[in-house]
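For this depiction, one protein chain was excluded, whereas all remaining protein chains were kept in their positions.
In this document, chain identifiers A and B correspond to the written order of the chains, with residue numbering beginning at 1 in each.
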Amino acid sequence: MSALNSFFAQPGRRAAMPILVLLLLGFVAPLIAVVGFSFMPPRTFGLFHEPSLENYEKIFSDNTYVSLLWSLGLASATVVLLALICYPVAYGLVRVFGRWSTVLTLLFTIPLVVSENIRLYGWVLFFIKGGVLPGTLKTLFGAEMGDFLFTPAAVLFGMVYVYLPFMLFPMTLGIAMVPNQMREAATDLGASRWQVFREVELPLSTPGLMIGSLLTFVLAIGAIAEAKVLGGQRIIPITHDIEIAFTYAQNWPLGAALAVLLMLVVSVLVLAVLRRFDLDQILGKR
Amino acid sequence: MNGISKPILQLKNVRKSFGNFNAVDDINLTIGEGEFFTIVGPSGSGKTTMIRMLAGMDKPTSGDILLRDKRINDTPANQRPTCMVFQSLALFPHRTVGQNIEFALKIRNVAPAAREKRARELMQQLHLPADYYGKNVTLCSGGERQRVALARALAFDPQILFFDEPLSAIDYKLRKTLEKELKDIHRETGKTFVYITHSLEEAMVMSDRIGVMRRGKLIQVGSPNEIYSAPRSRFVSEFMGDVNVIPVESNGAGSVRSQALGAAFKVPATSIEAKAQCLVVRPEFLRFLDAPGDAPNSLKGVLYNEYALGSRIQYQVRIGEKVFLVEKLRQQPFKGKLDDEVIIGWDPENSIMVADE
Partner (left out) sequence: MSDSKYSVRHILIGVWTAAVLIFVFLPSATILLASMTSSRYFTFPITKFGFDWWSKTVNSFEVKQLAITSLTIAATVTVIAVVLGFFGALAFARYDWRGRKLYQKFILLPIFFPQSVLGLALLLWFNALGFNLSWKTAVLAHLVWIAPVVTLVMAIQVYSFDPSLEEAANDLGATRWQTFREVTLPVLMPGVFSGSLFAFLLSWGNFPLSLFTAGSDNTLPKYLYAKMVAGYTPGVPVLGTISTAAAAVVLFGGYAAMLILTRNRKAGI
């Protein structure tokens, strides 16, 4: 009892306790359960069978791993596209738009609070036969539009759309971290605009860029609505495979094994990136 | 030196350790009733830890703190009849000037009308305009915020006021004004003030007595005059500002010798102690000579540069590797040109021998 008392003597520990308990029961424990299930024989529902590697063997012999590759590929493409799309906007928000930045930031925030499937459905109505874009083209030019919906490109399009704010905001923070005087100093020392960008702005805003990329990648690799709504089941991302295994197929161990593979990729990335950051410094402590 | 009046605060062998590190190391000190006592030291000297223990925000690892002969080591800050003005001032940003000043009274369940009366009294005493009562503190200027913080600390009539470098973030001119104001408040209230700062200059202006801290130890305690004119160590003498320090060794009665300069100097005979290994001469006591014999101690050098310091002018003279500073009043400047050969000298009674520590 006194050992417990002395453990809780630090107010920080006391304050951290409630959320830690939540995360232990609602995050760590389920993930451990998933790992446990992934070593159980297929189609069993308990954790007390002889462990086996059968599920993992099945994933690689049945070509199920293809869906993991799809997810990885789509997520990487999303990150690259978003980095290119967002940098000028983020730069503008920090350096160009002045007092309009607050309003613009708020505008970019609104979509975040609307369920992604509603917004994706907007794109369906935009691209569908007789929808906004084909309808406009037909009325104005009499032109017919080829099918865009239900292709891999549409899924990528949807992912770029949904995760845009997750790249934009960290990037904005990153650029805002570069002191204006640093750029002026570089210019003063004779650097051209491009050199200022390459030698000063880009390296100093890397933390924002990295956190944005990590966040987008991780969210995109777990994307599920995009393929369902815009992809019309043409592409099967790994999340879809996991869902099927957990629900219709009632094969928890196979689904768990797939989830473990995904978690491995994600945690290696997250830990590698987070390890490099001192959060106190980024979020601004003293 | 002021004889210490009735003691109000006593420290007996007070020590505060963090792991193996002694932030405050075996301090013995008595502070008198109504005294303005200042603890001076560079950052990391332990002065902040010291005042936090006195105010009750930290507990000493060992030793005793006595308030009017009562041990208060374990009395928490909210039950001590003392109050602190913080470095950041710690004004409550969500409260008005009036609410800030009344905070301690509200905590003690004083009726609102009585609270307001007291707050308005204090505002008047501290030259805060009456209509500031309902103003948000975050809208006050730096000097006004100082006054609000002081009023808040005075409101419940504490026996001792502690100050943790409250003026350090204020610009020079306002700081000078506030230093004097604070000393006036000290006179008016007659309370005991314990102040910490890293500026010996600030301490000189306000204090009855000064304690100099270094590496957790109190290395010299005395009146401002004693600290200025009779420092006991090189550290204390350098802390006050520009001084010329020459490492020396004993050279018989009333004389010391510097290896580096290859010269011997006369010193006041009484000042040579076993530990004394440095000769200190303040720049204002050095003068330019026409011939080496014009002063008991003299040196030849080259005039390297000059700096205008307002009422005085400071000259840099180089003798080999060593740099000396000479100060003259503005009205009687030195006529020499830069790079001229010059002779500087001083009288033995204007030099001090101190320990090299």
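Rule of thumb we're sticking to: contacts are C-beta pairs under 8 Å (C-beta built on N, C-alpha and C of every residue); 3 or more make two chains touch, one makes a residue touch a chain.
Since we're looking at a predicted model, the values are computed, not measured.
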Kindly state which of the options A:L72, A:M177 or A:I224 is in contact with the chain not pictured.
A:I224
So which of A:L72, A:I85, A:M182 or A:L202 would be touching the chain we can't see?
A:I85
For subunit A, which residues touch the unseen chain?
10-20, 22-23, 26-27, 29-31, 33-34, 37, 47, 85-86, 88-89, 91-93, 96-97, 104, 106-126, 128, 130-132, 134-136, 139, 161, 164, 192-193, 214-215, 218-219, 221-225, 228-229, 239, 242-243, 246, 252, 255-256, 259, 262-263, 266, 270, 274-275, 279-280, 283-285
Tell me which stretches of subunit B touch the chain missing from the display.
55-57, 76-79, 83-84, 86-88, 90, 92-94, 96, 103-104, 107-108, 134-136, 138-139, 152-153, 156
